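Selected chains from the complex are presented in situ; the others are not included.
Per-chain numbering from 1; labels A and B assigned in written order.
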Amino acid sequence: MNFGSDNQSGVSPAVLQGIVEASTGVAGSYANDHWTQAANAKLSDIFEKPVQVFFVATGTASNCLALSALVQPWHSILCHSQAHIAVDELSAPELFTGGARLVLMGDDGGKLTAQLLSDTLQKLPADRPHNQIPGALSITQCTESGQVYSVEEIRALTEVAHAAGLRVHMDGARFSNALATLECSPADITWKAGVDVLCLGASKNGALALEAVIFFDDTLAKDFDLRRKRSGHLVSKGRLFGAQMCAWLENNHWIKLAHKANEVALALEHCLKQHPAIQLAWPVQANELFAVMPTALFERLKTEGVRLNE
Amino acid sequence: MNFGSDNQSGVSPAVLQGIVEASTGVAGSYANDHWTQAANAKLSDIFEKPVQVFFVATGTASNCLALSALVQPWHSILCHSQAHIAVDELSAPELFTGGARLVLMGDDGGKLTAQLLSDTLQKLPADRPHNQIPGALSITQCTESGQVYSVEEIRALTEVAHAAGLRVHMDGARFSNALATLECSPADITWKAGVDVLCLGASKNGALALEAVIFFDDTLAKDFDLRRKRSGHLVSKGRLFGAQMCAWLENNHWIKLAHKANEVALALEHCLKQHPAIQLAWPVQANELFAVMPTALFERLKTEGVRLNE
């Protein structure tokens, strides 16, 4: 049994089939292929407005390239202290933005709140030109602890952010799992709630290597092709991404995969709740589960071959 | 018929099969999977010494990450004026190296020579701290015009470079095509001839998205895992690359593919030589062919559906 990170699992047969089909024959390079174009059209359809889409291979590239379109080097980016950009992406945010600084909020594994954001903004020193100017808010949906923001919570956050002149980025590495939990459309929980750019991750939910930077505001996407190329993220055989995305979206496959992952997590939560020695750090809201257990039990599980992340 | 760039062609069935086989089941993420480990071992075997290998998805990432391990921001990188790093990678060399400067040599499509390198080095202003310090030589094998450097030519270049304190990078986007032309081993034309780091490209010769940065000197690779992660080029499902490389190398598949591509180019050259209106810019030495033809003929070919790069 393996309860490691969701990036250790394989590729969904449907997505793999998409890759296989796209791998033969000649096609335009550098995203000038019909799979990429079809994927873009499909995403505009799903998000209920024309969106600007750029595919890359990793979540770090996706997040940090997106942020680089929102801020200048003298800006700060406000995010949760456990956010992936804060904890798991080395100093990629600094490299891509040319030196913008992260401001961390929230100590535990919970969600950001409009109140916390508002308080943080108020406390930040604001003596120009000596201090960073807040430039962007980054929200993770679902959070690193598996919590899901409601539409109202997102809207409250983006309202505070926009009022203070910040752009809003959503790290959606597990966006599909959040969608499966929420009763809302992709548009409702993104641009209609004030999100300026979404990093939609597929790699952790059935794809091989596929992340999409999706701009809801065309002006922000203006030079993004140059940003992507300059950082070495423009893949020559772009159909690799286009084909995965087409297959992933086809027949609501992405949402079905997310539902399944969420259900497994819920079922596991149900089981673990029976076990007196195990406590759950947070209620399961999507596909992540954080169990607190005695060291002895943890070691026994590992001995028996169960794979866990510490 | 399509005579566009070699990055427009599809994936070799053997490589695709490798991807398919690696796509099911659970595997360690971030290059901790057995395909990646097997690929690394195979490359050490092929290059006749333990090498440090890092896979990425694009040639731009491969070249510029490799260069960033060789130079400081106050160094210059000497290369041919038509080199891919000079002409096709936007300002990625500057981003990855933190601001090192390219010094261009050679006006036409030919090869660099030890004499040209030596002359260029001598003419560069060297008033510290006002001028860049030459830090690296970058050689493209085969060149952008399809020419192949002999072992002796490489050795002559690296001797001048090393004597002047420069490290040597080889852009091997079409390295396999060069190998198929030369009568030598991979080791002969790289580290035995003085190359410090090779960017071995597979994407243009049968793979889907696969470039390998191969260090022959361990000390240069010291922090390369951090460089790759920081630029967003550490793919979570690393088996994507490991599996491609295993399949590409298996049974000398890479060299066979290169031989085939070179033969097609030679056959085409033979045909074109019969045509009085067409001239070849350079003799075909690998898989690239540059034909000079009257505009009317060019337009007619396009009208008839032949795809050509201008």
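One rule holds in what follows: a contact is a pair of C-beta atoms (placed from the backbone, for glycine too) under 8 Å apart; a residue touches a chain by one contact, two chains touch by 3 or more.
None of these values were measured; they are calculated from a predicted model.
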Subunit number of the complete homomer, 2 shown here | 4
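By our rule, only the chains that are shown with their structure count from here on.
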So, in whole Å, the Cα centroid of subunit A is separated from that of subunit B by 33
Subunit B to subunit A touching residues, read off their complex = 2, 4-5, 7-11, 16, 19-20, 23-29, 56-62, 64-65, 89-92, 95-96, 203-204, 208-209, 226, 229-237, 240, 307
